[in-house]
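Notes to accompany the following structure.
With one protein chain removed, the remaining protein chains of the complex are shown where they sit.
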Amino acid sequence: MRELQEGADRRLRAWRGRAAGGAALAAQPWHAARERLRAAEERTRLPIANVLVLVVALSLPFWPVIDSRWLRILVLVGIFVVLGLGLNIVVGYAGLLDLGFVAFFATGAYTYAILSSPASPALQADLNWWLAIPVVLAVGSVVGVLLGLPVLPLRGDYLAIVTLGFGEIVRILLLNVVGLTNGAQGLFNIPRPEFAGWVLEALDHWYWVLVLASFILAFAVGRMRASRMGRAWEAIREDEDVAAGMGVNTVKYKLLAFAMGAAIGAFGGLVFAGFFTFVNPSSFTLLVSINVLSIVVIGGMGSTPGVVLGALILIGLPEVLQFDETSRLLSLFNPIVPFADTSLWGRQLASARFIVFGLMLVAVMALRPQGIFAAARPQVRLPRASGR
Amino acid sequence: MRASSRGVRWGWLAAVAALATLVAVACGDDGGGTPAAKSAQPGFKVVAVNKGQPIKIGISSILTGDLQALGIPIAQAAELAGKGVTVEGFSIAFERKDDTCSPEGGTSAAQQLINAGVVAVVGPVCSSSVIASQPLYEKAGITTVSPSSTAVASTKPAGRGVYKTFFRVTYNDAIQGPALANFAQNQLKAKSAYVVFFNDAYGQGLKDEFQKAFKGTVAGSEGFEKGATNFASIVTNIQNKKPDVVFFSGFFAEAVPFITQLREKGITTPFLSADGVRDEQFIKLAGKHAEGAYLSLPSPKLAGSVYDKFKADYKAAYQKEADTSPFTAESFDASTVIINAIKKVAQKDGDNLKIDLAKLQDAIAKSETTGAIGKIKFDAKGDNAGGETPVTFFVVKNGKFEAFKG
Amino acid sequence: MFWFDQLINGLTIGSVYALIALGYTLVYGILQMINFAHGEVFMLGAFAGYFVLLAVGGDDLGGATIIPAIVLAMFVAALASSSAAVVIERIAYRPLRNAPRLAPLISAIGVSVALQNIVLRMTGGRDRVYPRIFPGGSFGFGDFQVGYIQAFLIVASVLMMAALLVFIQRTRTGRAMRAVAENRATASLMGIDVDRTIVTTFVVGAALAGVAGVLQGLWIPNIRGTMGFLPGIKAFTAAVVGGIGSVPGAMVGGFFLGLTETVGRELLSAIPGVHLPNEWSDVIAFSLLVLVLVFRPTGIFGERVSRRA
Partner (left out) sequence: MATSPAEPTLRDEAATAMTRLRTRSLTMRFEGLVALDAVDLEVRPGAIHGLIGPNGAGKTTLFNVVTGYHRPTSGTIELDGRRIDGLLRHEIAEAGVSRTFQNIRLFGAMNVIENVLVGRHSKIAVAGVELAGRMRPHSDHRALAAVRALPSAPRAMLHGLLEVAGAIAQPPRVRQTERAAIEHCAELLQFVGLVGREHELANNLSYGDQRRLELARALATDPALLLLDEPTAGMNPAESASVVRLVRRIRDELGVTVLLIEHAMSVVMGVCERITVLDYGRKIAEGTPAEIQGNAAVIEAYLGTSAAQGGGRAAPRA
């Protein structure tokens, strides 16, 4: 018996040595082939599709159809893409149903507004927008952790209602703590981003900044997801108890998910404040949380292209419905549709656009319950010589 | 190092770029006001209207959601002012855009109107839309005349000069608030007041101005949210505090359930409120409970030949009374001010019509109009300074608003 | 008598919350989904009752005729709300029975937004006002006065809750509902028609909400397209505080929330140095929710084990 134990422990040591160094692995016949394939995979880390999307996105302002109305809506869509990327971490990856995401959006917008608006009753500090980025990210993640702490033991719908409560609490605080936020009047004439004399004001510039910011964020979020942190999040989503049993510090990773989502949400708020140069509490209602969640779910939970598509549909569509082009497009149907003047439909559609919005949510879910970009691709793939 | 292939380099590149940006910004010119803080010269242009085309005037109002009851009549009243009007043979067409009473909606509507080639805009209706969209209108050189934005900040933007492209027909809270406080003290002999306010920009703003000017004690001040119908708790507090007057800063939609619950509880304390409640709907919906309510209106009068004609025309056009909704007369007047100014500055240019937006702004700024709400002329900030007695008071008697005679 | 009045206010608001919360909790218990459109079902009930009262005479009703009028209004409201719920269930939820957990939630949000805006469009965004037929005034001893309408509201809701408990505990359908809530697959094997039971659950919850709509309309006359949203959220909160899925939990949670917003806020305000006017009620309600759930992660009557996928 004793002998057996010693033998086992020796083998255990050997096994551990191999695991740490990986030296023994080189002897495996399939190892070299695997290495080759891995190198090839790493070379294509930046797939051509991404570059193509980036180029198309950046070139949009040069397209003849895209005028300033479109750009203005695209900027708003961009802000919601940022928010969606943030919430995607919390809901899509870590599976924590957050109905109060607006709290972080508001945190970012008000942090910058309070520190920079000439109307700010306290703490006015002429903070430069670009310098505000790290400040807002830090404040956002701290708020994320603070709101995350009390909800750690909660699951599912209990979490949803408490986060919803947080969102409402933050909005009511914005309304009522007048000495800091200027109450319902809001904070106005918030300075636009300025960098060595260059003021970020033109719509196309804003648009490009947002496209780049979204790409950087999407890249960062993708990296997080592909790391052990992302796997920990997904494990928590799948089965929190088992994840803990496998050595994942669930408290830490849940808080990290909240912090990362919150930081990105706060950045969205910063962009909002800098772009509209005006914030007041009525922009930070439950409706924002619902919109962002719908974007994430409609697009397909955990999917980055899904977030973009979701934002385009949910934020862009209601605005586009009241464009004159929509009326003109509808009037084209006049010869086909009997007994009705389709040119009138445009205006009717514009005034009923939120009915359309609601019914569309129902329709999309009925047709694609998994979201448009369903079931995101697993992150880790193992290149194999056998090549299944 | 093979491991540090493209992925790694990208990561470090991003980090370095971020750091460099930070350093550059930190070293950059931090002194001097940020550009948004300066007053800009509006980007006036000259608009040419081709033969056969109408002159376009924009309307930025709320056309969806629960405030559409306010916004749609405002849009209709504005359109009424342009009905059948021609300038040098050119007709007038209105472009309606929904601004959803929000900063986002306000700017989106502004952009759509600017791109549609409007020469001026009636609206935006809500102060939040005004404040967010003014930079855009200023840049495009398009003058806006709001019928209903009452926030002080609309004509007194912090940290910069006034927007030359903004005017408003209605009076702001800074005029109405003190007048209400005076009325409570002098006419109602109130030593204590209980303030109930709608927790939005309008309600908070007016309440603040009232409280600033009221010299008696404020026994309590409680806010409520949009769509509130349940005032039981507030009413019980009022019953407990026994104030001399209840000042309600908000709109009729919430005033009706509030006064109903107040009176049904047997509390007969005088009820004082402002323009947001001075609405036929208030009397109609609150019925006998509305009796004896005091209401202020920051316009000289809703009477006279222009008003009567407007009322009749409105009814003929839309089959409902104009005064069932606030700010319709103001909207009609805002539209009239714009149309009169267009008449003054529009010039024939061959077959086409030329409108110089700078001249149009100037004509609006200098205009003196007798409108449905009385005399309208603008001061340097863009506020309406036309009224001799800017605030008048009404009392509800036998289901009608009667001018209050002290 | 200030405190007594606030107590009655709290109980009245609480009974409306409780009636709506029951719908949330019943549906949650059986489908594990948040029926976000339930607030709108409540709103539809209020409108149905309004039209009935208007049709049978409106403000001219008086004396003994109000009793059949109110009963009819409640009945039609329950019918209207239930039919709406059945349609919603069929269109928006049933196709998503086996979909990912958040799909029905988003679908429900869609229904909610659409219904609100449809009603807003039909009413032009204007309030409708219930005929004031219920006798005003109050009864009681000295300072302890209870308004007739508030008393009626509280008693009516308590009676309905009692009826619901009997229905769930004693009837065949009620047992089927409990069985499906316990385990859908097993219930199906036992010969219970799961689809029908789910529809019944929606019908029962919606009927309660519809009646709640009429009750609130009789008390606070203004009704509008968005009137369901806030009470819906509050009632959902109440259901969660009570322990979602638990029928007594929803009742207790509703009254608890109603009392917190009134008596609770005033109690806190009575502490020297603390001033919490009405605009803070939601902060207090939600803070309390957080506190309750931190110490009891599954609500007051929630199941012990907090495992739900």
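The first chain written gets the first letter, and so on, giving A, B and C; residue counts start at 1 in each chain.
The criterion applied here is as follows: a contact is a pair of C-beta atoms (placed from the backbone, for glycine too) under 8 Å apart; a residue touches a chain by one contact, two chains touch by 3 or more.
Keep in mind the model is a prediction, meaning the values are calculated, not measured.
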Per the touch definition above, residue among A:Gly197, A:Gly247 or A:Pro338 touching the missing chain: A:Gly247
Selected from A:Asp157, A:Glu194, A:Glu234 or A:Glu319 as touching the chain missing from the view: A:Glu234
Positions on chain A where the hidden chain makes contact: 1, 4-13, 15-16, 19-20, 22, 25, 38, 145, 149, 153, 220, 223-224, 226-232, 234-235, 237-239, 241-252, 255-256, 259-260, 375, 378-382, 384, 386, 388
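Operating definition for what follows: only the chains that are shown with their structure count from here on.
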Chain A and chain B: spacing of chain centres that average the CA atoms, whole Å: 35
Separation of chain A from chain C, taking each centre as the mean of its C-alpha atoms, in whole Å: 34
Per-residue multi-chain contacts in chain B, two or more chains: 64-65, 68, 199, 223
Per-residue multi-chain contacts in chain C, two or more chains: 117, 121, 279, 282
Contacting residues of chain B [partner chain A, same complex]: 2, 5-7, 10-11, 14, 21-22, 24-26, 28-30, 34-37, 63-65, 68, 96-98, 101-104, 107-108, 111-112, 114-116, 128, 131-132, 135, 151, 153, 157-160, 199-201, 203-205, 223
Residue ranges of chain A touching chain B (in the complex, touch as defined): 39, 42-43, 45-46, 67-69, 72-73, 76, 117-119, 126, 128, 130-131, 134, 175-176, 178, 183-186, 188-192, 194-197, 199, 201, 216, 219-220, 223, 276-280, 282-283, 319, 322-324, 347, 350-351, 353-354
Footprint of chain B on chain C - complex, ascending: 2, 5-6, 9, 12-13, 117, 120-121, 124-127, 129, 132, 136, 147, 216, 220-222, 224-227, 229-230, 261-262, 265-266, 277-279, 281-282
